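Of the protein chains in this complex, all but one are displayed in their positions.
Chain naming follows the written order as A, B and C, and within any one chain the residues start at number 1.
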Amino acid sequence: MTMAVREAGTAAATRPRHIVCEGNEAAALAVAMVRPDMLSVYPITPQSSLVEHLAKLCADGRMDAEIVDAEGEHSVLSVLQGAALAGGRTFTATCGPGLAFMFEPYWRTPGLRLPIVMALVTRDGITPQSVWGGHQDAMTVREAGWIQMYCETVQEVLDTTIMAFRIAEHRDVMLPVNVCLDGNYLSYGAARVTLPDQAGVDAFMGERNINWHAALDPLRPMAVDPLTGGSGGKGPAAFLRYRKGQCRGMQNALRVITEVHDEYAARFGRAFAPLVERYRMDDAEIALVTLGSMTGAAKDAVDEARAAGRRVGIVKIKTFSPFPVEALAQALAGVGAIGVVDRSVGFRWNCGPVFQELLGVLYRLGRPVPAASFIGGLAGADLTVEHFHAVIARTAALLGGDVPDGPIWVNEND
Amino acid sequence: MSARRAYPMRDPAADGVPADLCPIATALNPMQPGDWRSLRPVVDRDKCVKCAVCWLYCPVQCVVERPAWFDIDLATCKGCGICATECPHRAITMIEEVAG
Amino acid sequence: CPTGALRYVTTARIYNEVGDWEDLFAPGLAGCQGCNSELVMRHALRRVGPDTVLATPPGCVPGMGSVGYNGLTGTKVPVFHPLLTNTAAMLAGVKRQYKRVGRDITAMAIAGDGGASDVGFQSLSGAAERGEEILFLVIDNEGYMNTGMQRSSCTPYGAWTSTTPVGRETKGKSQDAKNLPLLMVGHRCAYVATASTAFMQDFYDKLDKAIAASKHGFAYLHVYSPCTTGWRFPTERNIAVARTAVETNFVMLWEFTPHDGLHFTHPIESPRPVADYLKAMGRFRHLTDDQIGHIQAKVEENRAVITQIAAGAAAR
């Protein structure tokens, strides 16, 4: 439901346009502004309203795009691969089981260097059967080679979705991007957002050239993705060359994501931390590491803890893939204890996946920093300010040497 | 009949495409499978009426037209023998390849 | 025609029309000696022409090098390895994008029966339902020949494959083949036809109709394709085996459009016994009389089903 609002007594055209919309609609509105060629959709909770908004925008003539109602997520992404190889700017959205069904074309997309943008409305994994939010789906595919950026607010969903196309299509990157928005809290949560002006977005996006590197175009014949590899001849070295190139694109993305965020802020006046956000970290003794929409409540809790004299800050990860190792190491350089809050489970290490990644950053710090893995917000559970107070208190206890030997389950006693 | 010919392939490097970006190929495989053969088709020019049945059924399309008969391009002929079997005028016989 | 004169005329007609059109595959592809798939795809792509985007899902077609290896391609038009599972969806994306920008191309798949009838069936069915403007050609060699001759849902009853071996307990495949072209009729595609390389004029006619239909809807062409390696018969017998399949009604040649319904294009009024076909290849060598009887009954049942559909069309 769009609730466009004009400022009373002013001309709408001269003021930023505020609307109230849910995160799923914010993503759809952003997609309309980048003027995509092809959308392919299949509904799944909690993503469904996003594709309904896309369909409505097309039906109302507010977006000139082909929309393919495919028979499943596997075909959804396959349609987009074909369209991208034919030069189209493409978008889709999915979550949880849909992502799992999409996996075969999903983990192929980065290798084809196709700049497809996909909203990942995160959802916890079945089984237990669940239709509610959680990061388990996104975390499960974190080695598939997609760029993944997690949004904190509905406004950030809108702005990041626009930026995602620029990042994906950058010639030094050429990788698909997941804009991750938390199922339920961001997908259906409605908030005030400001829309950028269309002319500004057009100028920001520039000219499109999606398939300059690999095309299915009769006028430019080529074989796309011939067999590469084997155990002799030029194959193995060629395979390695492409893999290294893919890794290089991911590393380039760290720079490009930053540049694009800077340019977006300069043009539209809204600045978001591109890789990691430092919140009240200047003299912080302990740091919380957060991801996604939980961060707002964490910030409120930190403000209250600060008022009570606790030197605590937050390092929020926005860009999770590529993992911002250096930015995180810098952000955490001075702290004495770290509490990482995950909205999913890492089965192999008995800790949260973000915590597990952070262990690698701690190695870079060159000194042992006590850290704890908190796991909460699974399957739609709320992560409240009160929960974060408990996280802050437990993290502070690390300073005294009380380091837990397993994860701390946040909602266990809700 | 230019409309029925393939468009030329371009060199991606000349178009500014890095060699490590995406696996593509724009050079045609030069493989010549003629050395697979153990039997070779021989066309009896007197019997050949240029009916093109051999051309029609040749899987590798190695049958080439000469002024008065159809011949075999031995660089690509794999020696399957379909042409000899299907020739309505028994103008093709398969003979054993000899080494060298 | 006992003298072969009719063949002579039609063959010359095809040659005169398309003989100087470029073969759009590399001269050297690594298909088996006497490979019928190679024959089908060379003729089909030559006829469809260079303004084509070709998708060849994993199987014999790319396996012989159509999409190429290590930086070399086997095809002169843009060609792509889709997944085994997503050929029709991926081609739909290609075609829709070109249609959006006003360019006329033919989006063509050359797929195997496994990738079409088994794991790729969902995307095939979805694309057909949406009426995607694609020419989808299936080379039906009745199994997964590229990976070592395993059974597919198109493998006929009784056939030996590497996953339906002949042993003490079982003797070849114990289920009948899925009738994929008939399923596509159920999708009311713009055009559906079956073809055989033993009847080239019929095949070329159907290619022409399929190309035309693919400009406004989903065109499906199912070509029965004997596999000398997987079916175990001498390479030079390939066309003869294909011909016998039709003459025994093991394979029936027909076409369908929503407007005209289904009709036979090469009806066989007095079919030879199916045993004549079965004995032509090694994969059926073990069959018992009961199994041959089952296959003969199945041929007649298929014939009856399709005849009934054709009769319904004729009555309209």
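As a convention for this text, a residue touches a chain if its C-beta (ideal position, glycine included) is under 8 Å from a C-beta of that chain, and two chains touch if they have at least 3 such contacts.
What we mean here is this: contacts and distances are computed from a predicted model.
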Name per UniProt, for the chain absent here [options: "Dihydroxyacetone kinase subunit L", "NADH-dependent phenylglyoxylate dehydrogenase subunit gamma", "ABC transporter ATP-binding protein" or "SoxY-related AACIE arm protein"]: "NADH-dependent phenylglyoxylate dehydrogenase subunit gamma"
Which displayed chains the unshown chain touches: A
Contacting the left-out chain in the complete assembly, out of A:42, A:106, A:185 or A:323: A:185
Omitted-chain contact residue, chosen from A:135, A:299, A:318 or A:389: A:299
Candidates A:47, A:81, A:109 or A:153 - the one touching the absent chain: A:153
Listed residues A:162, A:216, A:383 or A:410, member touching the removed chain: A:383
Residue ranges of subunit A at the interface with the undisplayed chain: 1-8, 18-20, 22, 46, 131-133, 153, 182, 184-186, 188-192, 293-297, 299-300, 380, 382-385
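Methods note: only the chains that are shown with their structure count from here on.
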Between A-C and A-B, the pair joined by more C-beta contacts: A-C
Geometric centre distance via CA averages, subunit B-subunit A, whole Å: 53
Multi-chain contact residues (two or more partners), subunit A: 218, 220-226, 228, 238
Sites on subunit B at which at least two other chains make contact: 6-7, 9, 25-26
Subunit B residues touching subunit A - in the complex, by the definition given at the top: 6-10, 12, 15-26
Subunit C-touching residues of subunit A, taken from the complex the two chains share: 37-38, 40, 66, 68-72, 74-76, 78-88, 90, 104-105, 108, 215-218, 220-230, 233-235, 238
Residue ranges of subunit C touching subunit B (in the complex, touch as defined): 4, 7-8, 11-12, 14-15, 19-24, 26-31, 33-36, 38-39, 42, 49-50, 65, 67-69, 71-74, 76-77, 197, 200, 228, 234-240
